[in-house]
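What follows is chain A.
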Amino acid sequence: MVNQINHIAALSIDDLRVDFTTEGGRVQAVRGVSLSVNPGETLALVGESGCGKSVTMMSVMGLIPVPPGRIVSGSAMLNGREIIGMSPTELNRVRGSEISMIFQDPMSALNPTMRIGDQIAETLMVHRGMARGDALARAVQLLDRTRIPEAAQRARQYPFEFSGGMLQRAVIAMALACNPSVLIADEPTTALDVTIQNQVLELMREIQREEGMAIVLITHDLGVVARMADQVAVMYAGQVVESGSVDDIFYRSAHPYTLGLKQSMPSVAEADHAQLTPIAGSPPDLFAPPPGCGYCSRCSHAMQLCQSRQPDLLSVDSGHISRCWLQHELSPVRQSDVYLKNAAEVHGND
Partner candidate 1 sequence: MNYSLKADDFAPLEHSKSAEQLVRPSLSYWQDAWQRLKRNRRALWSLYLIAGLLLMAFVFPLVIPLDPEKQDLTQVSQGPGFARTSLIVETRPWEGRYAAHQQATETRVTGLRVFSEPHTESVKLTWEPVDGASYYRVYRHILKPSGIADLGLPLGATEFDDQVFYEDRLKLKTDTYHYSVVAIDGAGQIISHDSLAVSPRHATSLNDAVSRGLIEADTNDRDQWLGREVSLTWHLLGTDQLGRDMLARLVYGAQTSLFIGIVAPLLFVALGVIYGGLSGYLGGRVDELMMRFADFVIALPFLLFMILFRVAMGIESGESGIFPMLIALVILGWPSVARLVRGQVLQLREQPFVEAAQLMGASPHYLIWRHMLPNVMGVVLVSLTFAIPSAIFTEAFLSFIGMGVAPPTPSWGAMCNDGIKSFLSHPHELLFPAVLISATVLAFNLLGDGLRDALDARMKG
Partner candidate 2 sequence: MKIAQVLSVLLMVWLLSACEPAKVQGVDYDKRSISIALTQEPPDLNTTSSTDSVSFMVLTHVMEGLLSYDRDNNLVGGVAERWELREDGATFWLREDARWSNGKPVTAHDFVFAWRKVVDPANASEYAFILYPITNAQAINEGELPLSELGVRAIDDHTLEVDLFQPCPYFLGLTAFGVLNPVNQEFYESRGERYAADVEDLLYNGPFKLTSWIHGASLRMDKNPEYWDRDNVWLEIIDAPYITEDSNARLNLYRDGMIAMANGMNEQALLGAMQERMQIKTFMDGAIFFIEFNQRDERATRSKYLRKAIQTVLNTEDLVYKVIGNPGSFPARTIFPRWMKGVDDDFVREFPPERVPVDLDLGRKYIELAKQELGVEQLPPITLLADDSQGGSKVSEYLQAVMKQRLGLDVRVDAQIFKQRLAKMTSGDFDMVISGWGPDYNDLLTYGDLFYSKNLNNRGRYASEEYDHWVAVAQRSLQREERAQAFAQMQRLIVEDAVIVPLYERGVVYVQNPRLHGVVRRPIGGDPNFRFARIAAPEATP
């Protein structure tokens, strides 16, 4: 909770912990995540696959399968209201109206045997109590608004008759049907090709400007982050390892993982005219999380301490925090330079 507290956040998550019980044991998929996003702002949740970013948001939506999943502790306030631990009926009232979500693959996210218009109208009928005819008319408006040509005709079609980009627009239209205050977008553009990606992202921004909703954008594409985000939270092994404004993350990275991430992303790396460097090794086994920093074994900055102790969340700047011992006041790096440039430089300094 480092954000400005002068007004209520649209969505704020505090110390969320989620476990999955599998045959192999208990996986601690989310280990104390805290996030917050303000109305009209976009928070990008960044990290490699399996780091827990989707699980975090799905848990908030109540979409993780229970069992095997289980929310161990934590809270999530939607417009100041606790939504974790809500009864299924209450949660259903919130979902789709106050908070909605769009998913990665629009092809599979829509029911293949139901008309697009019906699928959008369904939300309206459930949450707004609209009659089918009205809801359908509204669905056409929504489709129109998401720049789908011949919306009235399109509403009568089935998902397989749409192209990928069109479908994602339709999904967005569906998510926006009830003017939610928070929109969670789980890698909304990964399945689309580049030109379409831009169109979709543009659409989202435009709607955000008009509606003033908060967006949580889950992605591993730093390019998308740069275009869209106001705030960024970097997740690794079920934890937020760094968070701050988009500038903080891009220009003043305070965690070796963020740095590694940047160097492995083509779009960012190219911009820096640097070499593309993948992060060696693999993330820790979350069946038995290491006692120290999860990134320790892959980190070129690793210190003795990192192996044995979890780093605390350390404040780097106002609104910029990092979960890394390097930011400790006793750390030699901290003493020399607050921000990490790149691995080579650090080692050179060493």
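Per the selection procedure, all candidates are chains of the complex that A comes from, given by their letters.
Of note:
Note that contacts are C-beta pairs under 8 Å (C-beta built on N, C-alpha and C of every residue); 3 or more make two chains touch, one makes a residue touch a chain; residues count from 1.
Keep in mind that what you see is a predicted model, and the values were worked out from it rather than measured.
For chain A, the touching candidate in this complex, among 1 or 2, is 1. Interface residues of chain A, counted against candidate 1 in their complex, comprise 23, 280-282, 285, 296-298, 301-307, 309, 312, 325, 328, 330-332, 350.
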